[in-house]
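With one protein chain withheld, the remaining protein chains of the complex are depicted in position.
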Amino acid sequence: MLLIHCPCCGVDRPEIEFRYGGEAHIARPVQPADFDDRQWAEFLYMRTNPKGVMAERWRHVHGCGRFFNALRDTVSDRFIAVYQTGEPRPDLSATGGEGAR
Amino acid sequence: MTRSFRTSKGGRIDRAVPVTFTFDGRTLTGRAGDTLASALLANGIHLVGRSFKYHRPRGILTAGSEEPNALVGVAKSAAAAAAGQSVPNLRATQVDIHEGLVAVSQNRWPSLGFDIGAVNDRLSPLFVSGFYYKTFMWPKSFWNRVYEPFIRAAAGLGKAPTAPDPDRYANRYAHCDVLVAGSGPAGLAAALAAARAGARVILADEQAEPGGSLLHEAGAEIEGQSATVWVSAAMAELAGNDRVTLLPRTTVFGYFNQNFVALAERVTDHLASPDPSLPRERLWQVRARQVVLATGAIERPLVFPENDRPGIMMAEAGRIYANRYGVLPGRAIAVATACDSAWRAAFDIAALGGNVVAVLDMRGDVDPLLKERARALSIRVETGCTVTGVKGSKRVQGVLLGRLVGETVSSAGSLACDCLLISGGWTPNVSLHSQARGKLDWNPEKGAFLPGDPVQAQRSAGSCRGIDGLALVLADGARAGAEAAEAATGSPADVPTFSASGGDASTGWWLGAVPHDRNPARVRAFVDFQNDVTAKDVKLAVREGMHSIEHIKRYTTTGMATDQGRLSNMNALSIASTALANEIPQVGLTTFRQPYTPVTFGTLATTSRGDLFDPVRRTPIHDWAAAKAAAFEDVSLWKRAWYFPKSGEDMHAAVLRECRTVRESVGLFDASTLGKIEVVGPDAAEFLERIYTNPWKKLGIGRLRYGLMLNEAGFIMDDGVVGRINEDCFHVTTTTGGAPRVLAHMEDYLQTEWADLKVWLTSTTEQWAVIAVQGPKAREAIAPLVDDIDLATEAMPHMSVREGHVMGGIPCRLFRMSFTGEAGYEINVPPSRARQVWEAVFANVERLGGCAYGTETMHVLRAEKGYIIVGQETDGTVTPDDVGMAWAIGKAKPDFVGKRSLARPDLVAPGRKQLVGLLTRDGRALLEEGAQVTAEADPAPRTPALGHVTSSYMSAAAGRPIALAMIANGRARHGEILHVPMPNGAIAVEVVPPLFVDPEGSRLNV
Partner (left out) sequence: MSDTLFHAPAEALALPPHAAAGTALHRAGPLVRFVFRGDSGAAAKVGEAFGVSLPQTPLAAGRAGDRAALWQGPDEWLLLARPAADGPQAVDGLARSLAGELAAVLGDTPHSLVDVSERNIALLLEGPGVADLLNAHVFLDLDPVAFPVGMVTRTLFTKAEIVLWRTGSDRFVLECWRSFAPYVEGLLAEG
């Protein structure tokens, strides 16, 4: 059972307090009507699914209830960083890789 | 009959306390402190089981959890056994005997001594590696009728219990700074070091008594005390520290991510009549900051022909039985070895009065001190000598000797003995390190894989990382414990030192098959005892093209038994590497996986069983319904009243009566399980505008509207009635099962897309119990109970909500709405008073000729009106238009969740399935929900269906069965005749609009 650091509560909690929310940084278009069918399908269904570091959404559903974002290595299952919804994806090259929690 | 095999003195058993138990019906006596294995050996019993594949007689090989042969079925008592309450496949080496224990051998019929299945042994050429794949392949038709029944009858070792498990199992979550696995010298030293540094420590050991090898290391001293006295002192120190948790009989069986470690504690198995309130076993789920693995090393068998005969035992096991349990493993004991430690077994056994006839060492060059001491004890010594075969089948009668010169062997006569102790050296026990994803490094000097750099916060200590000799092991444990404490707590920790003597290091080892001079086609030398894998099988696997060790493992099943290859892997690997002409580290070791030893289902399930398997949610009306003999159905975690049968009524009759009653007078329905969400804030209407298809901004205060919710892909995900309580406050209802999903969906958009909206959500599902009163006399039923709300249609029309009171001051939210097509109300009241209100309403309902009804009637009534149930008519691929609900879409709204998707090409393409009604042509047949609908009565194979039946009921109102279905282009097919093919012939149906009662909706406004 993974431990996940909730940036809002400031504590590590077992993963079953959390719910996975899919890939992060896919903002809902402000004017969906302006999207053609191909663009809309892209928004709805296409995800990067990387082998390695992925930015994803999590919700501390059985805790503070907040959504937040996390960088997780899909190979090692290690959480590299967590950050608040709306914040930019942390630049790992600046911190020298798997530095943060 | 036989003289006891007990030594005259020594051992850690309590000689004053006899313990009576049975084995295969025979009453035997052991002593308190015995394991089943040591007690059997004390009674001269070696033959304890038959092997898995060849049904060969097998004896007790080890004294630990790695035991491959001595698997037994155990019951607490004869009464428990008679009641079918037993546990199969326990290792006799791990079963502590208690008064009345009933043990049986396994995998034999009719008896252990005479086993029909042993014919497999004669047929062994058929059962070579991969035989499952080779033998049962053809003819294909034989699989179901011949092979599978045969394999199922023959396979498996123990017998599953026939009665439900009567025992309780518990769970415990725990956290610690340092978890120490193993309480041998390294583990004890580590635990002492960590505990003295102030760390929170858990010390777990799979054995009944802590101390590990110190319990049988005769002559060893620590800190000037005998080793066992030191163990007692160490344990007393740890027990006196309230930051230390000591867990005997507890196996660390699983090492998971981030130092999440699972332990199985056997709480009562060793007790004859335990306190019934105690669990049989307890699962410990430990999150450790640091872990110290002190899991020791496991002695490796020698692979020579007939090396599996009862009476053959690991040398250290022989030493353990003698020193720790006071049991001699035989009358004439020979020792075959390739390392020093087995000599010490011989010396200890001789010192206890055992008759050691010879020590046979494969090595030509052996420490002269060992030879000297053997001769002083009158033990015959042969060096450069190996065992090439064994006489006797149910018990060793003697061994064949071979003279080793290089790799060639010449016969050197034979030796009579009834017990052969063997040792090929030691394999560091790296299972948990490997489970923790740590890599292994090959050490050619030691002939062993040692733990490489750990991936998790763990370290190995002592002989599990190849440290040998008591003083070094203690020092290594102390170092590991102090380091772990320091890493966990951040404060410096002293490394205690322990002076020690005895427990010397052992040199020498052998890997792989032992050379012999026998006909290789005729003899079998076992590598994996439990799975009956021989050296030949491994070689054959390589010849047949298995070049990866993972493939060899699966093809031969070597290393797949309950010991996970702790005994066999290194020998198998060595044989494979020779056959592959490749070095051992290049061939590589298979990965050790959880669990370390078998774990009972009860321990994994803990308290999640029976009534506590899942939360069972009951409404405040539940007990009333139960008293009225309602049948209940499960809807998500809720129990809902399904129907209320009167005496003599079946479900069909009850539902028809309930339906008729609601349409004719009035019915009472418990709708408390509906999800409820209070949506509050100045932007509440704007939020709902975006989250539902419908428009909300102009909904008046006190009015209700049916809301339809889509996901972003345009598919229906939930629905419910929403009331505007005031300008900033909406009372949202959801489906029963959809409540958590809807709340999560709303929070998602609110938090991550529209964080600027000033609106908040609160679940009120259980703040309100909901009493639905439906039918033409609904108002009459509730009017006398309502304090302060004007129920006249002009004052409170259909689809409106009022806040007020009932029954003299009970707060309520009264909804006027319908899910039946009849006029109706839903009274929301606090749960503490719901029963009181329900009973008062019921009294009125009864007086008016009405009744209580359940979910089945609710389903029928709504189907008669063509109202959908999300999840029944819809399946996650259905749009509002598909179910004829385009009217629920706010066309003027620029956007809402799912709107853009409704214009996707595939959602507007012709040919989509649409909601229709179906009437069977004969007016009698009741269609099956889920049945396929086709154009032809007898369609050709692979003709795609036009759709399927989603709901089907007998309708009292229509006087005939009705059904709803999703049919391609369904709305254009009204009047068409289609078919529902069934096993007894197709049923012809007419497609009709999905509305069977009151098409004008005039009944809503009475």
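In this document, chain identifiers A and B correspond to the written order of the chains, with residue numbering beginning at 1 in each.
Keep in mind that, in the parts below, a contact is a pair of C-beta atoms (placed from the backbone, for glycine too) under 8 Å apart; a residue touches a chain by one contact, two chains touch by 3 or more.
Just so it is clear, the model here is predicted, and its values are computed rather than measured.
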Inset, instruction - Using the contact definition given at the top, list the shown chains touched by the missing chain. - result: A, B
Inset, instruction - Kindly state which of the options B:Arg172, B:Lys394, B:Arg518 or B:Arg904 is in contact with the chain not pictured. - result: B:Arg172
Inset, instruction - Check each of B:Arg543, B:Lys758, B:Arg921 or B:His974 against the chain that is not shown and name the one that touches it. - result: B:Lys758
Inset, instruction - Sort through A:Ile16, A:Ala33, A:Met46 or A:Val75 and give me the one touching the missing partner chain. - result: A:Ile16
Inset, instruction - Sort through B:Thr27, B:Thr162 or B:Ser277 and give me the one touching the missing partner chain. - result: B:Ser277
Inset, instruction - For the chain that's not shown, point to the residue among B:Asp494, B:Glu550 or B:Asp614 touching it. - result: B:Asp614
Legend entry - For subunit B, residues in touch with the removed chain: 168, 170-175, 200, 275, 277-279, 285, 287, 607-608, 611-612, 614-619, 638, 678, 680-682, 758-767, 809-811, 830-833
Legend entry - Touching residues (missing chain, whole complex) on subunit A: 8-11, 13-14, 16-17, 62-66
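Convention: only the chains that are shown with their structure count from here on.
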Inset, instruction - For subunit A and subunit B, let me know how many angstrom lie between their CA-based centres, rounded off. - result: 29
Inset, instruction - Mind listing the subunit B positions that touch subunit A in their complex? - result: 256-258, 260, 285, 287, 712-713, 744, 747-749, 751-753, 755, 894-895, 899-901, 904-905
Inset, instruction - Write out the stretch or stretches of subunit A touching subunit B in their complex. - result: 1-3, 19, 21, 27-29, 31-33, 35, 37, 40-41, 44, 57, 59, 61, 65-67, 77, 85-86
